[in-house]
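Here's a structure for you.
After this line comes chain A, so read on.
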Amino acid sequence: MIQLESVYKTYWQNKDEEFDALSDINLTIDEGIVVLKGISGSGKSTLLSLIAGFDKPTSGKVIVDGMPISKLPDLHLSAYRANKIGFVFQHFNLIESLSVEENILAPLANQDIEISQAKTKVQKVMQEVGISHKAKQNIKNLSGGEKQRCAIARALVGEPSVILCDEPTANLDRENSLKFIEILKTLNSSNRTIIIATHDPIFDDMRLEYQTIHIHSGKIGS
Partner candidate 1 sequence: MKQIVGKILMFVVIIAIIIVMFLAFGSSQGANYVYKGNSSFSVVPIKPKEYQCSECNMDVEDMKYAAEVVLDDGRTYFFDEIGCLVLWSKDKINIVKIYTKTVDTHKWIDAHKAYYSRIDNTPMGYGFGAYEHPKSGLISFEKMRELMLQGQNLQDPFVKKSLLGKDLAK
Partner candidate 2 sequence: MDKILLNSEVIIYLLSKSLMMLLLFVAFLYSVVILKDWDFNQFTPKQFALENRSYLVSVIIVFALILKSFLILYFVHTIDALSEFVPGAMCAAGVIKANIYGNYLLVLSLASIFLSFVWMSINAMDIKSLDYPYMRLKTIFFMILFVLLVVEYGLDWLYFTHIDTQKAVSCCSVIYGKVGGGIPFGLDSVKLLVLFYLLFVLIVLSVWMRYVYISAISTLMFLVVGYYSVVYFFGTYIYELPTHKCPFCMLQHYYHYVGYLVWGLLFGGVFLLLDSLIMQIFFKEKSIHLTKVATVMLLLFVALCSGYVMVYYIKNGVFL
């Protein structure tokens, strides 16, 4: 479960350009798929960053599975991100000089598991997203949809309980966007939370059970 209580995020604090990216956010998110809808600049990505532990709020509580992550010291925050979070970035953020398999293996490099075990996990997620046939391919040679699937596999390899997707279909055509939504359906389970920040209307058309949260100018709306 993810809880946000009186969360504010202010950029350029105490300066002329100061503005509130998030303002008095109070949310409770249970397991399942949650779509965070709002236009560009509404605060969706900022909210995802706070839940992922990439950033800390200016004030307020961010609690994930009972743990106040906004208060975690750096060492523990790194462990939280490694063990609990899978993040799919808008621009994928894959390592161009590595292959698909190597990119997916990367998050496990810092963890205390055997290499053979790590490779087994990589194989499993590649099969789940349907990219096994491109394992040895360099990222540079992949299409947009294939890169997206590689990014999803990388997000899943650590078996996270929270998957965060920031504008996952922004750089995909309709066909690949639909494929992404099909993958989402397979990932949806009782012990996992998937939060998707998007303003893509394709999500309205699909038969997908999800909770919707609207966000506008840093505030939660109806």
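We take it that a residue touches a chain if its C-beta (ideal position, glycine included) is under 8 Å from a C-beta of that chain, and two chains touch if they have at least 3 such contacts; residues count from 1.
Per the selection procedure, all candidates are chains of the complex that A comes from, given by their letters.
Here the structure is a predicted model, which means the values were calculated and not measured.
One candidate among 1 or 2 touches chain A in this complex; it is 2, while the rest do not.
Taken together, the chain A residues at the contact with candidate 2 in this complex read 6, 8, 10, 13, 56-61, 70-76.
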